[in-house]
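Removed from the display is one protein chain of the complex; every other protein chain stays in position.
Per-chain residue numbering starts at 1, and chain names A, B and C are given in the order in which the chains are listed.
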Amino acid sequence: MGAEKVLRIGMIGSKFMGRAHSNAYVNGPRFFDLPMGVEMKQVAAQDEESLKKFAKQWGWESWTTKWRELVKNPEVDLVDVGTPNEMHRDQAIEAFENGKHVVCEKPLANTLPIAREMIKVAKKHKKQKAYVWFNYRRCPAVSLAYQMINSGRLGRILQVRCVYLQDWGGPETPLLWRFKKKHAGSGALGDLVAHSVDLARFLTGDDVKKVNGAVLHTVYKERMLLEGGGTGKSDVDDISLLLASFKSGMVASFEASRLARGYKNHNKIELHGEKGSLRFNLERMTELDFYDAELPAKEQGWSTINVSEAGAGHPYAENWWPAGHNLGYEHTFVNQFADMVNEMGGKKSLVPLPSFEDAYEVQRVLEAAVRSAKEGCDIPLSQVK
Amino acid sequence: MGAEKVLRIGMIGSKFMGRAHSNAYVNGPRFFDLPMGVEMKQVAAQDEESLKKFAKQWGWESWTTKWRELVKNPEVDLVDVGTPNEMHRDQAIEAFENGKHVVCEKPLANTLPIAREMIKVAKKHKKQKAYVWFNYRRCPAVSLAYQMINSGRLGRILQVRCVYLQDWGGPETPLLWRFKKKHAGSGALGDLVAHSVDLARFLTGDDVKKVNGAVLHTVYKERMLLEGGGTGKSDVDDISLLLASFKSGMVASFEASRLARGYKNHNKIELHGEKGSLRFNLERMTELDFYDAELPAKEQGWSTINVSEAGAGHPYAENWWPAGHNLGYEHTFVNQFADMVNEMGGKKSLVPLPSFEDAYEVQRVLEAAVRSAKEGCDIPLSQVK
Amino acid sequence: MGAEKVLRIGMIGSKFMGRAHSNAYVNGPRFFDLPMGVEMKQVAAQDEESLKKFAKQWGWESWTTKWRELVKNPEVDLVDVGTPNEMHRDQAIEAFENGKHVVCEKPLANTLPIAREMIKVAKKHKKQKAYVWFNYRRCPAVSLAYQMINSGRLGRILQVRCVYLQDWGGPETPLLWRFKKKHAGSGALGDLVAHSVDLARFLTGDDVKKVNGAVLHTVYKERMLLEGGGTGKSDVDDISLLLASFKSGMVASFEASRLARGYKNHNKIELHGEKGSLRFNLERMTELDFYDAELPAKEQGWSTINVSEAGAGHPYAENWWPAGHNLGYEHTFVNQFADMVNEMGGKKSLVPLPSFEDAYEVQRVLEAAVRSAKEGCDIPLSQVK
Partner (left out) sequence: MGAEKVLRIGMIGSKFMGRAHSNAYVNGPRFFDLPMGVEMKQVAAQDEESLKKFAKQWGWESWTTKWRELVKNPEVDLVDVGTPNEMHRDQAIEAFENGKHVVCEKPLANTLPIAREMIKVAKKHKKQKAYVWFNYRRCPAVSLAYQMINSGRLGRILQVRCVYLQDWGGPETPLLWRFKKKHAGSGALGDLVAHSVDLARFLTGDDVKKVNGAVLHTVYKERMLLEGGGTGKSDVDDISLLLASFKSGMVASFEASRLARGYKNHNKIELHGEKGSLRFNLERMTELDFYDAELPAKEQGWSTINVSEAGAGHPYAENWWPAGHNLGYEHTFVNQFADMVNEMGGKKSLVPLPSFEDAYEVQRVLEAAVRSAKEGCDIPLSQVK
């Protein structure tokens, strides 16, 4: 602290992500020695009443129901776009055009052309940062996996397996906006598979070359309306499956579901390399499982690393608690925010930050999956632009 | 025991499966009260020296290096075909034609036309039994899953996920017959995915309607020769991935690998139904994981049932040991053999026995996967005959 | 929020616990709608330089190097004693005498007579609250265990088993104050077993009647000095074992170690009742394991409840994130602080708050263990006062 430089934040959105991001802004400077001070300048959302309460509770200096006011606010340096997907385009683009840094929730947009437009604008404003909240890169266990892979502990990676399972989307759940393509773009695909594809790309440094088949399955096509007692159509995927090949030759599978009874937030990735395997599951986010095929054969086993020990050099551990004192979900946002401020302040991010380009590459994969499912055939990524 | 009727067995093959099946014949009558006596009449294999030792060690009454002698032996009632895949056709067909019951190792054959021919012959000899060694149906935990699903505990099943992972096939492994299409038909697909497809069909009672994409990946195309120091070509899949839709609308994924470092025999199946989920993994074969979504929400959790308790009505438990005294791999063969003898002796099999038709249906799915991987498009099962 | 009433906090201590408590004061009002506002009025510690930085980083309005100033500060309502054990007595007693509420770190004191004196003073000031930071009661999974036990789900409890294992205390660790009886009172016993005894009492509502044997084992009696290169004597227990009987007849074992390689913060408690069992382990703090012996026998199993679902009525879940989005270590302090404010503001604490009396009862058990280990015989609690 004691920094002269200050980063002044404006955030659009005050729901789930609004809370998660606000928490990062409140706690980032408390747990990290950042090269810049942090000021929570302004928050924007639609409903005045709840917004006022939200702003007070989280310590935002001011609030507005007009997001355009916020993106033009000369006292704001970084605009955080934490709204539903269909709003991202306008808010991010206008923020760039007003000279702001931007950090945007994933996915960038509901369609690929819109995402492309967004990165074009981002690229035009090279001096402004353009981040995306792929927060799971900064589960310490995931960051450790990144470091291990990059130091060659897996050797050549042959296969990746991702499942992201939740179970809140049964027939008892009404027709939320998340079940309408118009608002959400897609279902489990954009909501969950997006995270998995980002993790796979992040950890392997590799890009998808081809989608080798996909299934997008809407189990419940009719759902209760939120109000009024009737039913309406759901047109997004409850379950998504896709196979892919990467440029290196590595093959991969991705699965996501909102109907997997028993799984609450089971974001799991496994990587099989020539020298070993790694396994991570968000429901036990402190743990990284590692199989080291280079140990003496008699003692090889799946090892569970408790990734929380500063003295062992575990990522982010020195900023938090002693070994074995677990972190939770929202810490991933704090870690990402700290890395963003570090990078903006001229220091190095611990592991690479997710950029608009990353998010765009993820969306190309999802788009290829949509086409593959529809057309019943492989889709080379080169055809998806 | 004390039965007057006797089942006289002739077995072809004396390697891995020869041991596993012999063990079933030795121990079946010891742990089960069978309606027929069991006599281990004759065993056939190629190498006389090792065969003699094998026959003595396992208590076979006689041996021969000519399998045709065995299938014609009038003192044999049941012929067990436990040889490499390419031999199954001739041995099984001639056994049928000589009036024998047949139990054959999986897969039936290396190609679909041959498998079709085999079931045709099997059907012609209706009074003779035709079984296949899909032994994993009789892990007690799998049998319990079958019973639970059939009593409606999962409700409608929406999704199945199978992985079968091993790690013995790295570049250090020479060019065994299992790496040549000519001998083995395929790699991980026929060896491992076959088991998974059988389990999925067995547990759900459902059939594949379409393969929605597949990847068959040969990572190591050149392998050391077993002798002589050079290398030769491997032309089978080290890693197999496939997506499928079933007639009921259920969607499924199947994955198998011989290169998944850390997994020795990880035959795992998960099923997500509207009322709950089930999960089984052969590496912890005593355990069945169950999530009951009909319990009070506050107490719902993934439950691990130790499937070993006779008093609880667990399958096969009364034939073995007290609760918590685990069974092992080979017990699955003993259980299947006991059910076969029960059925042949007029009693009821505890859960359905795998038939030649079952094995043929499995092979149709694998064939569709091969085509899908090659052609880069979906393959409806109706096109695979 | 929007409360007119305000709770003004003064905290003594700025190390590990100082951070953990500050975090609770910062975030409590953000995640909970509390009946009183919270003001972080003043923090006291010895080292001015680091204190200044600490105060700024955490948002304390003022700081002082003289704790007596703080306990007399008329603008402070609640004094938080977060210093090493030997300081607790004076700070807590003077805080009471100055009319403050007090929340004290555990254990109350290094000796039982001092602890007794402290609760005497606490009792004299009945209108002032006297809490202790037994924070693990408010792991949501522990709170759920409390609710389940209290609603009869375990029936009569027959046995409790507690282990609290860490591994930071090997010979490579120098002679910290924690290794000197003079400063710390004891080793693993007061540091770790104290938590376990509190959990056992909290969950069962039962009191220890007798200690039936104890071992306090100092493995490394000589340790490197922190400075200067020589060595000095460690006179506290590295490993503590004790057996106990409770008033209800329930029997219990407690174990703690700082030398259990592989365990970072393995605070585990298991309870066996007539109707079922419960199991909790801090290293997987989101999970509560439950065995319900009243389910149909065929489906009984150890169930892992992911205690994070507001809709399921899980404790504290509605204040945090959606289901499956884990909490971490420090959330337990936030939860306790919120309950303290609720109680002080006239609302109800979700589960009982740990009082000075609770901490005193815990210390009686530890004292009995010390005597039992020394004298080599059982120690009835009635003899420990």
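Keep this in mind: a residue touches a chain if its C-beta (ideal position, glycine included) is under 8 Å from a C-beta of that chain, and two chains touch if they have at least 3 such contacts.
Because the structure is predicted, anything quoted here is derived from the model rather than measured.
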Candidates A:Val6, A:Leu225 or A:Ala312 - the one touching the absent chain: A:Ala312
Which of B:Lys5, B:Arg156, B:Lys221 or B:Lys264 contacts the chain that the document leaves out: B:Lys264
Options C:Gly99, C:Gly213, C:Gly232 or C:Pro322, residue touching the unrepresented chain: C:Gly213
Of B:Asp235, B:Glu330 or B:Glu343, the residue in touch with the unshown chain: B:Glu330
Interface residues of chain A (partner: the chain not displayed): 144, 148, 153, 288-290, 292, 297-306, 309, 311-314
Chain C residues touching the omitted chain (full complex): 158-159, 161, 163, 167, 170-171, 212-215, 217, 219, 239, 241-243, 245, 249, 251, 253, 255, 257, 259-263, 272-277, 291, 293, 300-302, 372-373, 376-378
Missing-partner contacts on chain B, residue numbers: 1-2, 16, 20, 22-23, 26-27, 29-30, 53, 56-59, 166, 168, 263-266, 282-286, 306, 308-309, 321-331
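Following the convention adopted for this analysis, only the chains that are shown with their structure count from here on.
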Centroid spacing, where centroids are CA-atom means, of chain A and chain C in whole angstrom: 35
Residues of chain B whose C-beta touches two or more other chains: 300-302
